[in-house]
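The structure under discussion is supplied below as C-alpha cells; questions concerning it will follow.
Here the complex is missing one protein chain, while the rest keep their positions.
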Amino acid sequence: MGRVISQVTAIASMNIRSIPQRLWMSLSTVVAIALVVAVLLAFLAMGNGFRQAQSSAGAEDIAIMLRDGAQTEINSAVTREQADLIEEAPGIARENGRPLVSAELYVIVDGTSRANGLRANLPLRGLALGGVALRHDVRIAEGRLFQTGTNEIVVGRSVTREFAGFDLGKTMRLGQSVWTVVGVFEDGGTVRESELWGDVGVVQSVFKRANFFQTIRARLQSPRSLPALKAYVDADPRLKFAVQSETEYFSEQAKQSSNLIQKLGWPLAIIMAIGALAGALNTMYSSVASRGTEIATLRAIGFGRIPTFAGTLAEALTLAVIGGGVGIIAATLLFQGYSASTLSANFTQVVFTFKVTPALCVSALVLALIVGLIGGIFPAFRAARQPIVGMLGDQ
Amino acid sequence: MSDPFSFQLRQVSKRFVKGKETITIFDGLDLDIPAGDFVAIMGPSGSGKTTLLNLLGGIDHVTSGEILFDDRRVDTLTENQLSAWRAANVGFIFQFYNLMPVLTAAQNVELPLLLTNLGRKERRTNVATALELVGLSDRAAHYPREMSGGQQQRVAIARAIVSDPQVLLCDEPTGDLDRSTADEVLGILKLLNQEHGKTVVVVTHDPEVTRHTRRTLHLNKGVFEEKTALA
Partner (left out) sequence: MNQALLVAKNLSRRKLRTSLMLVAIFIAFFLYGALECFNRAFHSSENSGAAERLVTVNRINFTMPLPVNYAGRVRQVEGVTSVSYQSWFGGYYQDQRQPLFMFAVDPVSYLEVYSGIQLPAEQRRAWLTNRSAVAVGKTTAAKYGWKVGDRVPIASNIYLRKDGAKAWEFDIAAIFSDPDDTAREGLIMMSHDYFDETVTFGRDQVNMLVFSTVSPKRNDEIAKAVDALFANSEAETSTDTAAAFNRAFVAQLGNIALIITLVVATAFAAILMIVGNTMVMAVRERTREIGVLKTLGFRGSTILSQILAESLLLALLGAVLGLGAATLAVAAAGKFIQGFGSNMNMTAGVFLGGVGWALLLGLVTGAVPAWSGMRLQIATALGRR
C-alpha cells in the first residue's frame, strides 16, 4: 500500500511539474474553469446579498400585522380603529404604561437612480417616533431624527448611495409638499436602509390618507408572546389580520421576490461547466498523448497502472483547483460589496450589496473540482490502459 | 551539340546561421543534371545531400549562386511562383512516404491534381493510370495504415508522377524498406526513367541503389568526390 502511495506521489508530482510544458492548453482549462466559477459566485453573491438585505432586517420580537391576504405592506390596509384595538392586545411590551405599537403608512414615491438617471420606486414610510424606537438596530449616522409634525425626513444609507438628491440637508418634492432630509440612518445594510421615513401624521395629510395606515408593528414582551397576540386578533372579527414576526415576514418577502435572474446562477454555471469540461477533457487527453512515451517508460520500469491513473487525475484536479482559486479571487475582488438594486415584492427598490461568503466559495470550488474530476478520469483511464509495447517510441 | 539540361547549378553556396555559428554546407558548388538522367547522390550524414535535394526542389534557398531548370533561373522565383513551378515540374518521394493518413490511396494520388485545371473525370483517369503504373490499382480505396511500407511508397510514387512532372526527387526512397521491396520500388523508378523519360535524382545511403542508376555522385562535406563517373 505504502508503495502504491509513493508511486502515486512520484508520478503525480512529475505530471504537475510538467504542466508548464503544455502551458497554453493548461492555461485555457484554468481560465475556462475560473470563468465558470466567477460567474457562479457572482450570481450566488447577488442572491445571497439580496436575501440577506431582507431576511436580516427582521426582529423576532416585533410582530407585524397586515390585512389578511395582502402579503406585502403596499397591498395592506389598516384603519385607525383597528390600530386602537391592537394597543389593547396581550403580549405587547409597554413602556411607562404605553404599548409599543406603531401604525405605519407606506407610500411609493419617485427617486432618481444614480446609475441610469431613470425614475425608480422608493418607499416613504410614515411612522411616529415610537415606531423608530421600536426598531432596535437602527441608528442615526448623520444629522438627527425628524420632528413630529414637520416636513422632515430621515433616509436610509442605501438610498443616499443609489439614488440622487437624498443627501443630508437636501430638499425635494414628494407629493404636494417639499421635504428636507435632516438625517441619514443605518441598519447594517438591510432593506430598511432603502426607505425614507417621515412623521406619520404629515405623510397622511400630504398623501390624503387621513386615519389610514398600511401596517401595524408591535414590540412583543418576548418572541413567545406571538401566539397570544395571534389568538387575540383571531378572536376579534374586526381584525382581519395576518400576524407574523418580522423575521418571518422578511424571510417570506425574500423568498417571494428572489426573481428569475437570481435563480439563474446554478443552471447557468452548470451549462457553462459542461463547456469548460469539454476543454478540460481536451487538455487532459492531449496531456496523456504527449506523455505517451514517458508513461510507457515508467510502466516498463515497473510503475503500476494505479499510479499512472492517479497521476493523471491529480494533474486535472490541480488545474481545477487553480482555476477555482483564480475564479474565487476574481469574483471576490470584482463583486464583493458591489451595490445594486432591484424591485421587491413591495414594488419598491431594495438596495443590496453582493456578498461572497466562504460557504459560497466552497460550493463554487466543488463545481470546479467536479469539472476537474470528470475531466481527468477518462483521460486517466486511457493513460492507465495504454500498452507499453509500441510506445517506447523511437519514432 | 549538348543534351538539354534539367538542372544546372552554378557556384551555389549555402550557409546556415545556428546560434552564433555559421555553418557552410556548400561553397561554390557546380552540378549539371541532363534531362533523362537517373542519378544517385550518395554521401555520409551531414555531407549536404538532403540540402542539395531541397535546393533542387525549391523548398530551400541558396545563399548565393544560380540554379537553372530548363535554362531558366528558379532560385529567383517567389514562394508562390515556386509552388506553381513545383506543381508542374517536380515530384517528391520521401523516405517515410508522407501520405495523408486521412485520405485513401487514390485521394492521396489525386492531391496534386487539385492544383490543376483538370476536371473530375480526367483527374480520375490520371489517378487510375498512375496507380496502375505502380501496380496498386486494387488498393485505390485503402488508407495508408492498411498498406505495407512498400505499397505506401508506391502510392507516394504514383502521387509524384500523377501530374506528369519532368523530374522526380527522391529522398532515401528505400530507406524504410526491406531488400526485395526496395528493389521493386527502384524498378519502378527505373521504368519511369527509361520508358517515360523522367529525370530521377535519388539521395541515398544505400549502395544497392547505384546498381539501378545511370550514374552516382559522391558528396562529402559539400564537395563531389573523384569517384564520380558515368556508370
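Labels for the chains are A and B, by order of writing; each one numbers its residues from 1.
Throughout what follows, a contact is a pair of C-beta atoms (placed from the backbone, for glycine too) under 8 Å apart; a residue touches a chain by one contact, two chains touch by 3 or more.
The shown structure was predicted, so the numbers you read here are calculated from the model rather than taken from an experiment.
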Missing chain: touched chains present in the view: A, B
Among A:Val39, A:Val155, A:Val326 or A:Ala383, residue touching the chain not depicted: A:Val39
Omitted-chain contact residue, chosen from B:Gln107, B:Gln166 or B:Thr181: B:Gln107
Candidates A:Leu127, A:Leu174, A:Ala314 or A:Cys361 - the one touching the absent chain: A:Leu174
Where the unshown chain meets subunit B, residue by residue: 16, 50, 54, 57, 59-60, 79-80, 83-88, 90, 92, 94, 98, 100-103, 107, 110-112, 114-115, 159, 171
Subunit A residues that touch the omitted chain in the full complex: 24-25, 27-29, 31-32, 35-36, 38-39, 42, 69-72, 74-75, 77, 107-110, 113, 115-116, 118-121, 174-176, 207-208, 256, 259-261, 268, 271-272, 274-276, 278-279, 281-282, 285-286, 340-343, 347, 349
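Following the convention adopted for this analysis, only the chains that are shown with their structure count from here on.
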Intercentroid distance (Cα basis), subunit B paired with subunit A, Å: 72
